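With one protein chain held back, the other chains of the complex are shown just where they sit.
Chains: A and B, in written order; residue numbering restarts at 1 for each.
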Amino acid sequence: MYQYDQYDQAMVDARVAEFADQVKRRLSGDMTEDQFKPLRLMNGLYLQLHAYMLRVAIPYGTLSSKQMHMLAHIARKYDRDYGHFTTRQNLQFNWIKLDDTPEILTDLASVEMHAIQTSGNCIRNISSDQFAGAAADEITDPRPWAELLRQWSSFHPEFSYLPRKFKICVIAAQEDRAAMRLHDIGIQIIEKDGVHGAAVYAGGGMGRTPMIAPLIKEFVPLEDLLSYLEACLRVYNRYGRRDNMYKARIKILIHEIGADSYRAQVEEEFAQVKALGIDPPRAEFDRIAAFFAMPDLDANASDDLDLSHKDFALWVGQNVAKHKAAGHAIVTISLKPIEGIPGDATSAQMDLMADLALQYSHDELRITHAQNVVLPHVRKADLFAVWEKLVAAGLATPNLDLITDMIACPGLDYCSLANARSIPVAQKIADRFADLDRQRDLGELKLKISGCINACGHHHAGHIGILGVDKKGKENYQLSFGGSGAQDVSIANITGPGFDEDGVVDAIERATDKYLAERRDGERFIDTYRRIGMAPFKEAIYG
Amino acid sequence: MKLLTGNDLNTGLVTWWTGKDWSIHIEDAVDVGEDGETIAAAEELARRINGPYVIGGELTAEGPRPAHIKDRIRALGPTVRVDLTLKPNDPSAAERVI
Partner (left out) sequence: MVDQLNHTTDTPIVSMDEFLSESNAIAVRIEPGEDARLLLPHLDRLTLVEVAFPKFRDGRGFSSARILREAGFTGTLRAQGDVLIDQLSHMKRCGFDAFAPDVPLNPDHAATALATWPEYYQTAADKAVPIWKLRHG
């Protein structure tokens, strides 16, 4: 894992001091809310439905056990004993007092964490593959690239007042586990003539106008990367729309002028920017990359695994993935128990996961965009011990990528932007499909729920997507099928008229029954949908 | 009736105008008539409230009830965590705000 040097620490400490001063000026009346709002947002502090909410950055979803313990400590000391892991691989505290925030940020800084640029019209926390560094299918660890971008984008003087927020994702595997092409800029590290470089996609996103990012540049060598991104951002900063906040994301700019025109403008800008010498030397990348070296794994670890315990075997089959090293595995801890709230974890659960990471996973944890937690480097011989401890903490639900492993935004229970509640719908669906045999029979089925068109719950990218809307003061839910955030990326289509809370659960059941009747060997729900189209599903739902 | 609400500047908690002060309990809220905007401006200037706004509602046997679901959830707390609401011992409170 990356470790701060004195420069990184000084930057974060300076930010804490700056924000402490800003909070003081706000409380003393030197600043109006209008002036304070963009500043608190750039420190991840929102005013939500019930209280201030603090969003803590977990850069590219990686954290140590010490950092996870600190999140638990903050939840206990300043909040109400829990936190919410988000689709941006971050953590949100829901009940924060304004005058506690400097102290919380100080606590975070003591373990090399912060809330910098987790909101605001700036470059947000860089997201990445939760299996980075462990995945059997990656060509390299994408996190050194992501850390390079984290530093470049932190307090960027030119790009802190962009037309709108800006999200960057970096992956390096064949399988896209991070919804890379649904980001403002998506980067896939690829190899060309034995050298790694970045394939740059731009203009993807969800929200009210979902778009899949087109390829802008096939291969940007490492030594040009920051110049190239600087050019991408400068074109956006200068020409992105500022007249209408709903049309201000880069996806609208690229859609309106076309990918070719955007690419040409970026190239022109790049020619100017490249001459400025803003790209760090290879030695800086190597310095960062050294922190991400594979931990000292047990070279003699055995691949043997005793699967005679039925429940353990179910969990291994569903929640454990292939590691690049022999004798090891990647464990995903589901934060989707049937009665639970997707993505929520108590302080005690955070502490337990931190302890497991220290004991069994070389001190590393990851957060996934599907709101789960990963132990990336576990010896197969330790899996049973890990599982037993997870069972005791209610963290061993064997439902990864099944219908009850839902993404759900906080919705109208917490969020001031939401139009409808997401969590109760998620809970009703989970209840309906609680039977594990039934879930397993349905196979991989990614169900994603957003409580408003901002789409934090990624509903456009769900095999089944649900969007909550406000229909004359009543919560109403629109259903859509056929979305994907993976390498087979696609945007979901709306089935037809919306439903009330119970109605949408019934409709999903009719659709999954239809899938079971129509599917061919090995087809997932989305494969059948793609083959037979919407009409048969519509018929099944609306009859 | 018209209610004036906002969030406490420091705690961020949802509060309701009681006629002379702010309360986290909607039962204490009063009808502000046409004075909502004026009170809001003065209270914001005095740094006692963040983002105050006036909403419509009706007076019921249980007290004032906001017209919109969002404000009814604000008045109670998260419906999926009754233990964290202002009525932790009333499991049906969540259903009544929907």
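The rule is simple: a contact is a pair of C-beta atoms (placed from the backbone, for glycine too) under 8 Å apart; a residue touches a chain by one contact, two chains touch by 3 or more.
Computed from a predicted model, the values in this text were never measured in an experiment.
J.: Indicate each shown chain that the hidden chain touches within the full complex.
T.: A
J.: Which of A:Pro281, A:Gly473, A:Gly522 or A:Gly543 touches the chain that is not shown?
T.: A:Pro281
J.: Touching the hidden chain in the complete assembly: which of A:Phe155, A:Phe219 or A:Phe384 does that?
T.: The single option touching the absent chain is A:Phe155.
J.: For the chain not shown, which residue from A:Lys66, A:Arg80, A:Arg242 or A:Lys471 touches it across the whole complex?
T.: Candidates A:Lys66, A:Arg80, A:Arg242 or A:Lys471; residue touching the omitted chain: A:Arg242.
J.: Would you write out the residues of subunit A that touch the absent chain, in ascending order?
T.: 5, 7, 10-11, 14, 17-18, 21-22, 35, 38-39, 121, 151-152, 154-163, 226, 234, 237-238, 242, 272-273, 276-278, 280-281, 283-284, 287
In this text, only the chains that are shown with their structure count from here on.
J.: Just how far, in Å, is the C-alpha centre of subunit B from the one of subunit A?
T.: Using C-alpha averages as centres, the distance is 33 Å.
J.: Using the touch rule from the top, collect the residues of subunit B that touch subunit A in their complex.
T.: Against subunit A, subunit B makes touches at 7, 9-14, 44, 47, 50-51, 67-70, 73-74, 77-81, 84, 98.
J.: Name, in rising order, each residue of subunit A that touches subunit B in their complex.
T.: Residues 27, 29, 33, 47-52, 80, 95-99, 341, 412-414, 416, 418, 421, 423-424, 427, 470, 473-475 of subunit A touch subunit B in their complex.
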